[in-house]
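Excluded from the complex is one protein chain; the other protein chains are retained at their positions.
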Amino acid sequence: MTELIERAESAPETETIELSMQQAINRALRTLLAEDPRVLLFGEDVGALGGVFRVSDGLQKEFGDQRVFDTPLAESAIMGMAVGLAMNGWRPVPELQFDGFAYPAIDQIVNQVARMNYRTRGAAPMPITLRLPSFGGIQAPEHHGESLEALFAHTPGLKVVAPSDPGEAYSLLLQSVRSDDPVVYMEPKACYWDRRPVRLSEPTDPIGTSRVVRPGRHATLVAWGAMVHRCLQVAELAAEDGVELEVLDLRWLKPIDAAGLAASVARTKRAVVVHEAPLTAGLGAEVSSLITEQCFRDLAAPVQRVTGFDVPYPAGPLEHQYLPTIDRVLFAVQRTLEY
Amino acid sequence: MTTNPVGDVTMSYVDLLPEAPGEAVPVLLLHGFGSDFQMNWGSTGWVRDLEAVGRRVIGPDLRGHGASDKPTESAFYLPEHFVSDLVDLLDRLGLERVDVVGYSMGSRLAWELALTAPERVRRLVLGGFGPDNALAGVEEGVPGEGDTPFDQVYRTVVGLPGNDADALAACALGQAARPFTPEPRPEGVPILFAAGAKDPVAAGVEGLAEAIGATFVEVPKRDHVNAVSSRAFRRAVIDFLEVDADEA
Partner (left out) sequence: MAEENITFSLPDLGEGLVEATVLEWQVEVGERIGRNDPLVEVETTKSAVVIPSPESGVVAGLHAEEEQVVPVGAPLVTFTVERKDGPQAGIVGRVPTEEAAPRRRVRLKPPTD
């Protein structure tokens, strides 16, 4: 379906520029709105204000309030509207303002968005990309720091992705919106202001692939979103001790790149999964299981998990006690090395 | 919430602790007729000023007002009923002594509280209040239909959101049954009177203050309604309350 749309004018820049993730996502949205008149952007404060994180800044001005618009404060209605629009041939890109506010829309997401294609035997695909500012790290109040990836990954019919840097955010969003399947696009809030030189490029890797962001030979750290940067910090410190850690950015949380995990851990023989979400029934369990099933004979130690705790996400000032710290990750690495 | 034995009238209140709780005496704020705690003391800058000097603020909505119960019979509104509500509240909060600031009807009740339980009141401020009977003529005729200062106040407040006209009328009647008398004076309690220079409700307050050995502060250019929020008024009261506030 998407292939029918011309992309001539919206060809992204090829030079390297410095952008924050919020700016990169803004560029991607602009590219998508320009290339496909069926793309619609909407949510709470998405239009006139340009988003509480400025992610849709200027887009209503550029594309008009028929394509970029504000909705009432009603998450279930936002997603229900996306379903109706998708059934009528649009490519909705709804935003739910914060992770914790996705809960009121769970019925629409799970019972309609995820199943409609299946239910209609392919007659009504749901090319919806749900943009969801996600995860913690910005000392926000309750409901503003949750990690819902396990919930969405557990829902058949949804794809789930979480970028970790501006360049990735750009190409993964293009890929998500152009996909005919519903995608939950989880934007790591802690990375929004992270500026780095990026080359905005068309997606090259298929959906469901991971990427090695730092090669190493002693153990693999698996992470997504802001935790990729935590793992890169840890890898840098481990190098001081002569330990070479590989950091694998999983990025697609459904489908998970089982082959990519296996390829990395078969070499390093040790793995530590790091995520912000609570431990129990978190996505780390799935990753650990995939590694164990594929690399059982190669593993030198059981797969370790470093995660948030099994408690409600804490108030802002306590956040650093909850999110995986450098020492907790290092300690887990040491456990795999000493096993 | 505290309750009064007379018909179990429930009184709502707020208890606002300063950011750095210390030894300073808490301040009980009593609002005027037809008003409530938030309107009389909250939006007028008093709570902020008192918190700034480290005072805990106890702010009831008096019976018949705000979020408190609003019986519509005057028998529920004798001054002693209000006093009983307030003493109950102080007991419940475990407060032995407080500074009391009243405005208008709240001053009348603050006076009554200090008379009934002088040991509970360290310092007393009576704002927008004077020796004339503010409720003169209430017992004759329908409230708000005459031309007395009270009728004017009644007409202003009766339309405010949340107010119950019948309860306010009953409240006025109940209190009219016990007109204010300057004798006896609350024993051993330093008193400050403060009123707008153009406040008809407080006419004669200067003489009253002199007669009972109290201090009087005039709030320049203000009337009964707009004296409450005056910075000069707030400052004078806080200076008065700050005397030895940490030693009680």
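First chain written, first letter: the chains are A and B, and each begins at residue 1.
Following the convention adopted for this analysis, a contact is a pair of C-beta atoms (placed from the backbone, for glycine too) under 8 Å apart; a residue touches a chain by one contact, two chains touch by 3 or more.
Computed from a prediction, not measured in an experiment: that's the story for all the values here.
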Please identify which of the visible chains the hidden chain touches across the whole complex. A, B
With respect to the chain omitted from the figure, which of A:Glu18, A:Glu62 or A:Asp241 is a touching residue? A:Asp241
Hey, which of A:His218, A:Arg251 or A:His275 is the one touching the hidden chain? A:His218
Residue of A:Ser76, A:Thr209, A:Gln233 or A:Thr292 touching the missing chain in the full complex: A:Gln233
By the contact definition given up top, give the residues of chain A that touch the hidden chain. 20, 51-54, 98, 137-141, 144, 189-190, 192-193, 195, 218, 233, 236-238, 241-243, 269, 300, 316, 326-327, 330-331, 333-334, 337-338
Would you write out the residues of chain B that touch the absent chain, in ascending order? 35, 39, 43-45, 48-49, 156, 160-161, 222, 225-231
